[in-house]
Every structure is written in structure tokens, then in C-alpha cells.
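Comments concern the structure below.
Note that this complex is displayed minus one protein chain, with the remaining chains in position.
Letters A, B and C mark the chains in the order given here, with residues in each chain numbered from 1 onward.
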């Protein structure tokens, strides 16, 4: 049985050690924060200048001046601080974020990431902070469905969509598996979702899969 | 009778209008602050990140954490703020200082400034923030003795000492006169110290002098 | 006496010229100078280049300014939004120019303009479509793109508190693009919730020194007026 989105987020959260400074992209990545136990201190950074986000606010205790990159209301953790946008992206681009988690349209076996524009899209593509995070974070993990809605593999030999960053993805968490992206090698299977076989994974992946 | 140093500083202070953000170099320039009347609000910026210095502290009321670029103890004016060095020099280099006042070894008629190194000096020359101020301030005025101790003119046709900045000086206040530095023209006499004649000034100046 | 506080939104926006590049602070609805944007609509300047993170939501604020045909070009990182109808229509019809800039590059280009840096190199966008038309160069074997400073004629920003020197204190995540935009414009105009006496703001809390601010206008609507849905 493939992982649900919540299970994918929980699986990724298991791999985040105490003390890391982590930036979570919009969508499934944001769910990761809910699965890090409060006893394990992780510093969640948001590109709009919040360093140290806490859990979502309780009803009636929202502060309209406190939002994350996804424009959702947030709270502050003890120890939180604020910076402006130039300083926030200096932190991101200067290699001070231990981990960035993003969604993706495609990840290639050389670690290339495509997550901001599709050729089908006739309106202006929106890049936001994705290119900065791809180029600047110490490590980038992708969390996404293994295939598109019409069944095409999102793990590919070479990205077809415009790139966000080159050779930047280190690990991919999907509903079917966890895979490392190893330089000079490609996708290496770390873990399979319960009930998913390696053959099934190979059938749904448009790139060679390695095992250790 | 030539101006004393205090009179030079006072003469310069007369020309500083309310509201300017002013950076004063070490030495005679620092004395300018004492001659701006408290009724005229001028914001004194120090390169070490103090924006809005007040008068020197009263005996017994010094705060050892508050110093200016000359390492002298200072006070804060109401409205003062602090920034770090990168932000302080962003302010200086980004053209946000209305006026910088520096001392000089030489000023040339094309506005070149030499104030950081002399060829005689066998030890390492010290540039500090002078090149940043020369390149970045909206306007740069020099305050200095008109001649060296051995009587050589410090106003020259072309600087002999290593340059701090090119074509950056707009005005010179000396013990003998106030002179504008006008592009394509050179030194233009604005004012003479009491009892100093134009002929005397010409005799002591190693560059052509113009009058309006 | 230095006094940057003006008494009306019209006074705050006086003199903004046709053809100006306008830096507009805010991220989502937080730190957005919404009253100044309304004031700019009123003021009438046209043929504007708007520099901001998003290309407007619904039919208010910047979207309204665009719908009125007053914006020639948008420079932003994220033209999509929860309701991007105005921008998308204009863009499809070729009636507005778009320059997409990665968000960090956008912030850094604005900072560069404020800090006297005409150009810098960054790894962001190297090897991607957004590198096109730009110089690329290797340092220590890694590829970087040269990016140019992005100055504004005008900056419209929002802050929580100000004093008559124009010193600004932000609230929560309300700083975002505001401090860096304040540095980068010829004319920086701030809308603030509260005016304080000179000396009341803590020197270490002031994120934008008044040196960067030309005009301040108070738009006090209490602490609860902001709804978090926009953007």
C-alpha cells in the first residue's frame, strides 16, 4: 500500500535530526513540520524572514502579522527571530539552511530539479524562492507523488520541463519509495512503501533504479 | 588672521543645513559636530554603525560600549539607531550620506583626494573607511590646513600621493579660505579668512585660483 | 526640526512621475502598503514599472493599478496568486511586460542598488532558463550568473511604528521586502500604524533608519484590520 501524503511527510520527518535549520516549501513539504516530535528541536525557517516557526495557531489566537512562505498563519517558537528579505535569502543562498524540502514536477537521475514551469502552461510561470533554495541550501530533498495523475513517472533520466536547479536533489520521498540521488550513479532505493515491490517501483519509474 | 581649527570647523558647520546625514572623519572633521547648534537637527553617522550621535558624554556618564569611528566615547541623540558594519557601509557606499567631511594630505583641482598614504611612510598605510566615503558619500568636503608644516601647499594641480578617490572633493575649508572644486575649472574662492588677501592665498596655493 | 511625517496620503504620494519604477513592499498581505497603493491609483502616475513579489490579487491594490492600464511592466518572483485574473489577462493579451526574478535575486538586486553595488554574481538560476540574456562566469569551477542592481524611483513600504526622523520598526513578519526597498529608492514613502515620539523607539529595534525614509503617513486602523487571505 503506497504512503499517504501524511505518511510521506512523516517518513521524511523521521530523517531530520535535532538542530537542523529547515526550510519547507509550499504543499506537502509544509506537512513535514507536523511530524517532527516537539521533543526534537528543529528550527523551521521561512523565506519571508521568520527563523523559528512554531505550530499552527490555535483558533482565536492568530496574529495576522505572522505568516509563512505559503501565506498561512503561524506561531513563533521560543528562540525565534526576524530578518528582512535580503538577510533571509542571504541565509538561504549562503548555505546556512541544513535542509530544504520542495515539491517537484520532475527529478532527474543526475539530481536536476524541475518544479516551477511546465511548457503546457500558457500563463507566466512563477519561480518564487525555489531557485534560490535549490542553489543555496546545504541539502535538498524532494517530496512528491511518484507519478503524475495520468501515470507518468516524475523520476526521469533527464528533465523535460525547465530546470529549477542543476544536480541539486539529494533525496526523493514519494508515495512508493525513498530514493537517494547518488552522483555518477543515479537513483538508489533506500526504502519501499509497505507492500510495494521493487519490480512494481521499476515499472513506475522512468529511470534506472539501483540498490545498495 | 588665519582661522584657528575651531574657526575652520565652525565655518564648515555654518554650511550644514538641518536634516543632513553627516559622517565626520577623524581629527579636525570631528570638531564640526561641536559647532552645529542644538536647534539645528543634523544626523551624525559613524562608520561603526551608529546613526544619530549626540554630544560627548559628561564625566561619569560614559558608556564604554558607545564609541565613534575615532574610538572616542559618545552619546546617542534621540532617534539614534544601530546597524552592523555591512549595513553601515551599505549606507555609506549606497549614496545615503549627504555629507562626508575628511582631512587630507592633498586635494587636486580636479577634485582628486589623497589622504591615506604618503610615499615617505615606510610602514603599512592605513585606509580605514576613507575610500568608501570618498566613493560613496553624496558630497565630500575636506577640512585641512592650507599648507604643510614646512609650508608646501596642500591644494595642488595633481596629487603626488596615492589617491583615496578620484574627482570626489566638492569643497575645501582651510585656515586661509573656503574653496569650491568646480568640474572643468578647478578651485574657486568662496571666502577668505579675515585679513587674508587673494594675493596671499595665491602665493600659498600650488594651483590656479578662480573667483566668481 | 526634522519631520518626515505628512498629514495625508495625497501628500505622501505627491510628485510621483509617469514612467517611475515603483518598489512595493510586502509579502502576502503582511507588510503591504495597501493604503499607499490606493493613493497611487488616486494620484494618477502611469507607465509605471512595478517591482514586488506577487503580481496582485483580485481586482484591488496593484491588480487594480494594472487593470487601469497604469503599469507597463512587472518585475516579480511569483506572478501567480490565489486570484491572478487581472495580470493573466493583461499578460496573455501582451499588454504588460513581465520580468521574472528568483525571489532571493530580487531581494539582493534591490539591496545592491541601495548599497552602491552595480552588479554581483549568484549561483541562483545558473544553467536555467532564467540565466538567458545574462552573463555567466565560473569562480572556482562553479557557474554563476551576473545580476544587476535594481533601483527604484519610488518605494512604497509598510511598517508598524515610526518617529519623525522616519525611523521604522516592523511587526512580526512585516519586514520582508520593506527594509531593503527603503534603501534602494530615490523617494521612500512609508505607511505606518503608529507614530511615536523621537526617542521612544529602541535603537536596536529600528530596522530601517530614518536616513532611508523620506515621508511617513499614519494609517491607524488598529491591530485587527488585516485579513490573511490575500496573495
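Everything below uses one rule, namely that a contact is a pair of C-beta atoms (placed from the backbone, for glycine too) under 8 Å apart; a residue touches a chain by one contact, two chains touch by 3 or more.
Given the structure is predicted, the values throughout are model-derived calculations rather than measurements.
Remark: the absent chain touches shown chains A, B, C in the intact complex.
Of the candidate positions C:34, C:108, C:131 or C:163, contact with the unshown chain belongs to C:108. For the chain missing from the display, the contacting residue among C:22, C:100 or C:123 is C:123, taking the whole complex into account. Of the candidate positions A:30, A:45 or A:174, contact with the hidden chain is made by A:45. Panel shows chain B; residues 46-50, 62-67, 71-73, 82-86, 88-90, 92-93, 117, 122-132, 134-136, 162-166 of it touch the chain omitted from the view.
For chain A, the residues touching the chain absent from view are 18-19, 21, 41, 43, 45, 51-52, 76, 78-83, 89-91, 93-96, 135-136.
Although one chain is hidden here, its contacts on chain C can still be listed: residues 108, 112, 115-124, 139-140, 142, 144, 148, 169-170, 202, 204-205, 207.
In the analysis below, only the chains that are shown with their structure count from here on.
With respect to chain B, maximal separation of chain centres occurs for A (centres as means of Cα atoms). When C-beta pairs in contact are tallied for each pair of chains, A-C comes out on top. Centre to centre, using the average C-alpha position, chain A and chain C are separated by 28 Å.
Taking each chain's centre as the mean of its C-alpha atoms, chain B lies 35 Å from chain C. Across the assembly, chain B contributes no residue in contact with two or more other chains.
Counting only residues that touch two or more partner chains, chain C has 111.
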